[in-house]
Each structure stands twice: as structure tokens, then as C-alpha cells.
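With one protein chain held back, the other chains of the complex are shown just where they sit.
Now for subunit A:
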Amino acid sequence: MNFTKGVIALGLACMTSMASAADTLTIYSYRQAFLIDPILTDFTKETGIEVNVVFSKNGIAERIAREGRLSPVDLVLTSDFSRLMELADKDLVTPVQSEVLEVNIPQSMRSPSGEWFALTQRVRNIYSSKERLGPLDITYEDLADPKYKGKICTRSGKHPYNIALVASMIAHHGEAETKTWLNGFKANLARKPQGNDRAQVQAVKEGLCDIAIGNSYYLGKMLQDPNQVAWAEAVNINFPNQSNRGAHINISGMALAKHAPHKDNAIKLMEYLSGDAAQQSYAQINMEYPVKVDVAPSELVASWGEFKADALPIFKLAEYHQAAVKLLDEVKFDL
């Protein structure tokens, strides 16, 4: 009967499955594909391994957990530390023992058991308006100072970059004090948290606010973009807390998936990403601070000067992640 056949044919057309060839590799990435594409192209040229990248802003850990042992993912790339810890906490990663990784990545920048590895470092900077404030010797604590009332712009408090910053505040000051600080910070905002880090710098340029919170590499990226260079030129980059504990550092990193179908290929890529060529690309193209000690940051990034980094071990931030999210909800930071 034609009708029944048609129904079956339609059903079959829906069932397209994915083949998994031997010389491939699947990456789930929290970082946008175009940021890592040049590096991956070089990797494919060198090794012949094809790399599929799936970019998603959130939900990767949830996805891998749900896919379980059937998951096609080999390697996860994250743009911040909390995502790495989330993967490790949910038992979605597998430890890697590799001499190359251990030589390339300093001990403080990887988990002792090899569950995750940092690839780049970035500072959570405080940008100030050149015209109205000039360079500042400022601390994160100052963000709650009433003298900045109505002058500060930031993205959503719930963004991982800001959550990590709040977690570091809890680590240094405890929950109660951090809550008071968050309330003061919120009272100083020029507008409801919105947009990305670049949009905050744009808002400074437009005169909507005088201070913006943003990661270091965005300034470099904006200076390269003809549409955004004017925004970047309107601000000074300040490394916070230089007079005491140092600036808050976050990392981007990678972890091998627990059920990775192509483990060997994935480890090859991990080693490649920690090597000189890839680290230099990260420094030159993405304006980040490389983790490999003997690779220098780009000239532009170096021109922002040396700075003192917060000595708090990165994995400490993970302990306060949940507490930070709850505090942000409690003070209704984004509402």
C-alpha cells in the first residue's frame, strides 16, 4: 500500500545516524569555533586528523552527562575554570598522564591528577574612562565604594567570569562580607547587567558609565577590530589589587572526556595545544597570556605592563562556585 510505504519512508528519512571514522576527533567547545579554528587547521595539516568542533555557550556538561557512554565527544574546551571543575565534579573526564603536558604546563595550571589542563590565562580587569577618570589604582573592593554610584557597567553577574570573581571574593573575605560588597556593587551599576564584556567598554566610550569590568584579551581584540577600536581607545586598562593580593586570574582549558571514542587522537591534540606553535597562536591571535612559561605574550599585551596575580590556587575558586551563584541570586544582582 502506497500510503503505508510513504509513512515508513518518511520515518527512515528521519533516522540519519552519524558515522564515526577512525581519523577524526570531536570537540565540544565553550569557546567560539573561530577562536580556535586556525590552530585546529594547523593540527589537521600536521597529523591528518579531522576535527569536528561543536560550539555551545552552555549545557555542554549536562549534554555529556546525558549522553553517557554513548557520547561522541573526545575533548572539551572551556573558556573558564568553573566549567572544567564542573566536568571533573560530575565525573565526566578521564585523567591524562602525559610527559609532554607535564613539561609544557606549569603545575599550578593543571589538576594534580591530570583531569584538566589550563591553556591560557586571562585577567579580570577594571577598565576606566580615559577622559573622565584616567588610569586608576583600583581594587575589586572599590567597586562597592559609593563614590562610583551610577558609574559602573558589567555583564550578567551569572556569567562564569563574574561568578569566578565573586568566588574569589568569598575565598578572601567570607560570604557575609561578600554579600555586603555585592549589594554595594549592584547599587553602583549604571544599568542592569547586560551584553558581553565588549559592550561594557562600548558603554564607557558612549558616556553611559565610567568603569567597566572585562577580561584582558577583549581590549586586544577590540583594538584589532576597525568597528571597535574607538571603544578600546576610550579606556585605560587597570590591573586591580596591585597594592595587596593581586589581580583575579581565570583560565581557559581542556579536559579529556571519560568515554572519548578517540582517546589517542585527543591526547595528541592536547599535547599540540600545549606546544609552542599553538601557544603562540593563542598569544598572537587571541591576546591571551599563554600558560607555557617560555612563550611570551603578544607585544600589545606585553605593553600593558607586568602585573601581580592573585596567588589563590585556581581550584580554590571551585569550592566557592555554588556559594557565589547563590549570593548573586540572593542580592538579585541581575534583576
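General remarks:
Rule of thumb we're sticking to: contacts are C-beta pairs under 8 Å (C-beta built on N, C-alpha and C of every residue); 3 or more make two chains touch, one makes a residue touch a chain; residues count from 1.
Basically, contacts and distances are computed from a predicted model.
When the unshown chain is looked up in UniProt, the name that turns up among "NodB homology domain-containing protein", "N-methylglutamate synthase subunit A", "Iron ABC transporter permease" or "NADH-quinone oxidoreductase subunit D" is "Iron ABC transporter permease".
Among A:Ala187, A:Leu208, A:Leu223 or A:Leu312, only A:Leu208 touches the chain that is left out of the view. The chain omitted from view is touched by exactly one of A:Ala61, A:Val201 or A:Val295, namely A:Ala61. Where subunit A meets the omitted chain, the residues involved are 1, 3, 6-7, 10, 13-18, 20, 26, 52-54, 57-59, 61-62, 65-68, 70-72, 86, 90, 150, 156, 158, 190-196, 198-199, 202-203, 206-208, 325-326, 329-330, 332, 334-335.
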